[in-house]
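The excerpt is restricted to a subset of chains, each kept in its original location.
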Amino acid sequence: MSLNGARGFASDNSATIHPEVLAAIARVNVGHTFAYGHDDYTQSVQERVASSFGEDASAFFAFNGTGANVLSLRAACRRFEGVICAESAHLNVDECGAPEAMAGVKLLTVPGVDGKLTPALVESRIGRIGEEHVVQPRVVSISQCTELGTLYSVAETSALADVAHAHDLLLHMDGARLSNAAAALGVSLREVAAGVDVLSFGGTKNGLLGAEAVVLLNPELARDFLYLRKQSMQLASKMRFLAAQFDALLSDELWRRCAGHANAMAARLSGALRDVPGLTVTRPVQTNAVFAALPPAVTASLQRDYPFYVWDEPVGEVRWMCSWDTTEEDVDEFASAVRSALVGAAA
Amino acid sequence: MSLNGARGFASDNSATIHPEVLAAIARVNVGHTFAYGHDDYTQSVQERVASSFGEDASAFFAFNGTGANVLSLRAACRRFEGVICAESAHLNVDECGAPEAMAGVKLLTVPGVDGKLTPALVESRIGRIGEEHVVQPRVVSISQCTELGTLYSVAETSALADVAHAHDLLLHMDGARLSNAAAALGVSLREVAAGVDVLSFGGTKNGLLGAEAVVLLNPELARDFLYLRKQSMQLASKMRFLAAQFDALLSDELWRRCAGHANAMAARLSGALRDVPGLTVTRPVQTNAVFAALPPAVTASLQRDYPFYVWDEPVGEVRWMCSWDTTEEDVDEFASAVRSALVGAAA
């Protein structure tokens, strides 16, 4: 891929900045403000983010998803406490060991189905409480939507919050694609995060230049958060430009417009491929990802023109991500190319 | 301060984004690219940054100065090694313990004069080599320019590099304001960093939206750097937008234009205040900072209209920072206000 206007299905991180976001950055690029978020504008946007999630919430901007997740765990866990999560969680497989190396936290993994935890799976990991030899669980971390594009219903999240709180644990939500989840569920941000104690609220994959927010819904976690953010290398000096991105994201529900469109493009893609012989859609298509199994030779041939990633090499599973800026034409052209490649392969 | 177009002297982090930088971001906001810097454009800008520092250099973008500094130390130090630096170093006083908490590194501080190390000061901290009870020095870290706005001449940096290398240590340069130093010295980036092994090259304080680069001049440090950047929460997904900022900074020496202007404004300010009774300029004005001692009541009265920071409360020392967007009118108006306040106080 290069800067020629073409779009692929590799990642929602491959997409552009939404014009409303860039305009918001330009709009606040006037005069001097106090650095590090201590300016009125950033305060107002932080409060706006927080108020989207309920009156007790506070919001702190961070640079990226790894940062937001590690900050969440550093705020929630004491030195001997751990985090129950799915084996497939981004935290576990794609953070280069940041939870362990930067937060000193052990991940207590469970297998999960399509990337999802259940109350029973969580409870299977709660044991040996009070034994000094064992990391004590403190956080249940779920991804909404999951790495596999699947969703928790509001009731499922609520049930996980209940089981976590019943055991005096906190619920963390890795919401790198929270907007996609809320859009797919047709609910508000407040509803999609109901029951959560600490949230990594993603923006970068949904049209921002680069900004995430840690939203603390449990006010007890907020006390020392400023120190942790600074120490964890996540404090922006020219904070107004992170704030402006979230200002735009929340204006006229840009988050829902962008994420809803990306979801619709994934539905369109999976719909177009439903009856193509030799292709299996391998996961429920609930948000902006389509996972499919293809013959390796077909994959290789398609990748020459359309960048995307192989997810699980041994089983030939690939991932196609749609973005806020994916067009219907992009989808139709790609679906047609897939169909041709498979028909050609079968011939 | 609010978004009303006014400018103060609080910090170069209070300043705006240079229009050429914002234009560069907009220019690359076209089509899809591979994420995480694995796109041709980012590669080309990284190489351009690196080539500004010499043929063996490699460059890695990061989010902020704390990140660039901690990354530098994590790459340079083994688990039992430490860093010789000035007591006044940003690393030591303003990173909320990130070197210790995130890199596990001990800082071996020396007093310094005007924030500067000397070969003799460095050697005073090299001792007990080979003793298992003692952190072994591995890095000498200097700030160019220093927290106090002072400069190392090219010869001084070279002498420090020599003493570091003679003891098998690496030289780290915290160049959050490297451009100000190079502009003040009238040298190239390559010259200002000659002898350095690992460099934190700042952009945010010099007109960027938010981007820094770790430049590895010693190629041995580059081997594992990608892992460390990811794990240290400094890997941007939409990397092209960090790259674009450095692209702009290096085009037609924008770095020198911005930093040279900020330096000139500090010189203008200190010049305008030279003969004002009751005011002492407390540090050599070599870059874009003016440090001065004022009566506390005068300071308080000035701060009502002009935001700036008290640096050393007990001695009444204040810091006035100039930025790329500080104007001659800003300086003249402020100098006049300082003069009036002091005259009023003396009356």
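Quick notes
Residue numbering begins at 1 within each chain, and the chains themselves are lettered A and B in the order written.
Everything below uses one rule, namely that a contact is a pair of C-beta atoms (placed from the backbone, for glycine too) under 8 Å apart; a residue touches a chain by one contact, two chains touch by 3 or more.
These numbers were taken from a predicted model, which means no experiment stands behind them.
Every protein chain here is a copy of the same sequence, 2 of them drawn, and the whole complex in this file adds up to 4 copies.
What we mean here is this: only the chains that are shown with their structure count from here on.
Computed centre separation for the pair chain A/chain B is 33 angstrom, with centres defined by C-alpha atoms. Across the complex, chain A meets chain B through its residues 1-8, 10-11, 13-17, 22, 25-26, 28-36, 39-41, 63-67, 70, 95-98, 101-102, 204-205, 209-210, 227, 230-238, 240-242, 307, 323.
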